[in-house]
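The complex appears here minus one protein chain, its other protein chains still in place.
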Amino acid sequence: MIVVTGFKPWGRHKHNPSEELAKLLHGRVIAGQRVESKILPVSYRAALEAVAEIHAISPRLTLHLGLAASAPALRMEKVAVNIADAGPDVEGVEKRGEPVVPGGPAAYFATAPMEEMVDASRRAGVPARLSYTAGTYLCNYIFYLSLHHAGRGAAVGFIHLPLTPEMALEGNAPSMPLELQLRGVLAAVEAALKVLR
Amino acid sequence: MIVVTGFKPWGRHKHNPSEELAKLLHGRVIAGQRVESKILPVSYRAALEAVAEIHAISPRLTLHLGLAASAPALRMEKVAVNIADAGPDVEGVEKRGEPVVPGGPAAYFATAPMEEMVDASRRAGVPARLSYTAGTYLCNYIFYLSLHHAGRGAAVGFIHLPLTPEMALEGNAPSMPLELQLRGVLAAVEAALKVLR
Amino acid sequence: MIVVTGFKPWGRHKHNPSEELAKLLHGRVIAGQRVESKILPVSYRAALEAVAEIHAISPRLTLHLGLAASAPALRMEKVAVNIADAGPDVEGVEKRGEPVVPGGPAAYFATAPMEEMVDASRRAGVPARLSYTAGTYLCNYIFYLSLHHAGRGAAVGFIHLPLTPEMALEGNAPSMPLELQLRGVLAAVEAALKVLR
Partner (left out) sequence: MIVVTGFKPWGRHKHNPSEELAKLLHGRVIAGQRVESKILPVSYRAALEAVAEIHAISPRLTLHLGLAASAPALRMEKVAVNIADAGPDVEGVEKRGEPVVPGGPAAYFATAPMEEMVDASRRAGVPARLSYTAGTYLCNYIFYLSLHHAGRGAAVGFIHLPLTPEMALEGNAPSMPLELQLRGVLAAVEAALKVLR
């Protein structure tokens, strides 16, 4: 099984491409594996609960998706750090330089093959790059937690997504249509499964 | 008649969305007006000759298209300045702080309704913004020349286009699919014709 | 005589380097010419009155200074456009795509020798560049007005200034110390007077 997570809209954003992609991927069968999607509120507590549930069912691949409002392309995240440092989530919880997991290692590398996923996205015509920092907010938080709690042989990755054109109509921020984002993510998932097989 | 111009690829770029859009628009009939497209090399001389030919046939709307490799969205240009200051064109001609037209006014405003064209593109779901500087290279050059030589009642505008995803696969530059660019430009042309009617 | 104008702080900024530089320059004698500085509120009305007063006394050089909060270096402005399009000034006056001077030309070029001023600033060790757009807010407004009302032989220029380090402590925006800004502006004024002599 493949688990995909996306976040609900928050702050000034009325949409979140990570939610929309998670919905579009739900129920698809990719390389023989069925996708199970979860939509989460932008909440530390919800992320913690979701990660526990996900790794209880031992998916082959867990792909977390999140929005990076200034990203011009898919950003495949290689590193999750043990730091939470960001403003309030939707429940008003703030984290100021705290560890994600007290006593955990400084960082984990993605166990999904992010480099191959970047290549596959580009081969599918979708701009993508490898990134070495997923920030210190909820995207990094769920990514670190998931790598911390995943069992042996359970691959975990994170992809930061650009705004969609509908979210960027004023023309000052870069964007990418949802169907292009979907094509890149699908190519990345297929490439991951090929490597992980 | 509507005349659309696009430029051929140059420098490190193997494609130019302005060429591709000009080709896609050629022969279309928009609001009863037929589009006649011209593809130009990135050459001062070719721009000068093309402008002379275009305004000899008095098109109702002349829309010049060009590439702005860092633009995240359609950039509808409001101002053409009487300055040419840029590296060599494909014929090796350089201009260093020279006027486009010696003795011409410092600038012209677009005579196409760029504000309405921005609004129309956004309404069509395509990110766009108004810009007050078209640079000092060939894009500004043809834009200024065209405004200088256009007859009364001949509307002239310029749209700077982003890279296409195929041109931005490495994921560091913003891009916009050609079909989205086309949708925005078509909406802009329709809006222009409605205002100009 | 040399007239220098600066603006008072506005919006979220508690300081304005253009005010501070104008004060530092006031009373100095550069190449035999005395500097007379004026500090203005960020107000369309005040700009209009100041321009009238300034050109009533026919200064040899009028140098308007303003803040460009994202500029990494001195931005010597070459072009003032006949457009005012910006949010409310300190008196609550908004301009939405209006001309600065109804019936005025689309743009004026600076009559101060901005290219030589850029070179002089760089020779003095101060990063600077020529710019072809001064925006559409009060900086462009006073610049256009001043060029419109200046008499023959009265040179007018505009320099956009970066934040000072004190204004940029959070480390996300570029900045330049006031003494470096001063050195660049002084070198630019000296170069201007040498050309204008």
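The chains carry the letters A, B and C, assigned in the order they are written, with residues numbered from 1 in each.
We take it that a contact is a pair of C-beta atoms (placed from the backbone, for glycine too) under 8 Å apart; a residue touches a chain by one contact, two chains touch by 3 or more.
This one's a predicted model, so the numbers in the text were calculated from it and none came from an experiment.
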item	value
Touch partners, limited to displayed chains, of the chain removed from view	A, C
Among A:K78, A:K95, A:R122 or A:H160, residue touching the chain not depicted	A:K78
Selected residue (touches chain absent from view) among C:V35, C:I54, C:A106 or C:A128	C:A128
Selected from A:G135, A:G157, A:G171 or A:G184 as touching the chain missing from the view	A:G135
Residues of chain C (touch criterion as defined above) contacting the omitted chain	72-75, 118, 122, 125-129, 165-166, 168-177, 180
Interface with the undisplayed chain - residues on chain A	78-79, 81-83, 97, 105-109, 115, 132-133, 135-136
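Methods note: only the chains that are shown with their structure count from here on.
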item	value
Pairwise touch network: line, ring, star, complete, or other	line
Chain located farthest away, centre of chain B as origin (C-alpha)	A
Identity of the most central chain, Cα criterion	B
Intercentroid distance (Cα basis), chain C paired with chain A, Å	47
Length of the line joining the C-alpha centres of chain A and chain B, rounded to whole Å	38
Junction residues of chain C - those touching two or more other chains	none
